[in-house]
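Provided herewith is a single structure, encoded as structure tokens, for subsequent inquiry.
Yeah, one chain of the complex is gone here, protein chain that is, but the others are all in their spots.
By letter and in written order, the chains are A, B and C; residue numbering begins at 1 in each of them.
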């Protein structure tokens, strides 16, 4: 994708990027995740305010359920990206021995993470 | 319920209510709930920081699961207090007709709230 | 509710009822619960058949999720009836000391049961 006339600096920057940070699946949607987490943080603060103002317990419970649901959605997005990037990344490891090991590790991590969400 | 002395009495009764509001079950533990919610708010902020710093998705998922668990514990406390106060309060309504109706309403509210948590 | 001219048999039947079986909230809906549980049992058997026939894992997961949802609905019904009958029953205990203790016990049982469902 890089043109042959492009500056060397840009090329090395590109490969540096390829080898580092965006290593995680969620990086592409980073801003969207941050926005969702800020909103969740605000919702939790809103629940604290409801407790402070002695709001009706059932109304507080409704808000807590909404936050739990929003966190589930964030989790699900992260799991999907872990599978789509980390697991698939392990599957593209060229050495077959290392590949099998890397896949096992990543699949196990995914299953453990899902298990923690189900509990 | 208002005393024959008229409006002043009613006003002071109102402010007494405003100042001593243990009308909900959780009020006695209000400070404990507020502390827990502040901690959860901090945890959510910590998760946003992890996303910002491109932390490993599985580590983020572990934190999200911890927050979900903490919210479940808060919910459970609120449900327990709803049952112990609002439902039981309805059961002590002296008029039998109103009592049956009040109990039905409070039990239904509790079941609906638990249903939202289970989903 | 029993008329003064009523047969003695009816009276003793009534006290037998009071002292025995239909003491639980779900008894009135017993047949409905049994039907739902039979259906769930059949669904689990269907899942085993899918495994036997090497059906696609995602289709099996869809069925497992459906059974989990059906069990949640049964749980929610039982919790609602526990609150509406056992907790409320404790609240009608005439001795105030015993009543407070009975309520605490039944509310605690309900909260523990809900906690197990949330986990």
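The working rule: contacts are C-beta pairs under 8 Å (C-beta built on N, C-alpha and C of every residue); 3 or more make two chains touch, one makes a residue touch a chain.
Nothing here was measured: the structure is a model prediction, and the numbers come from that model.
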Subject >> In the full complex, displayed partners of the excluded chain >> reply: A, C
**OP:** Tell me where the left-out chain touches chain C, residue by residue.
**Re:** 21-27, 30, 33-34, 37-38, 40-41, 44-45, 47-48, 51-52, 54-58, 60-62, 64-65, 67-69, 71-72, 74-75, 78-79, 81-82, 85-86, 109-110, 112-113, 116-117, 119
Subject >> Those residues of chain A which, in the complete complex, touch the missing chain >> reply: 72, 75-76, 79-80, 83-84, 87-88, 91-92, 103-104, 107-108, 110-111, 114-115, 117-119
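As a convention for this text, only the chains that are shown with their structure count from here on.
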Original post:
Hey, which chain is the most central one here, using CA centres?
Top reply: B
**OP:** Express in whole angstrom the distance between the two chain centres, defined as the mean CA positions of chain B and chain C.
**Re:** 25
**OP:** Would you kindly tell me how far, in whole Å, the mean C-alpha position of chain B lies from that of chain A?
**Re:** 30
Subject >> Between chain C and chain A, distance of the C-alpha-averaged centres to the nearest whole Å >> reply: 39
Original post:
If you look at chain C, which of its residues touch at least two other chains?
Top reply: 119
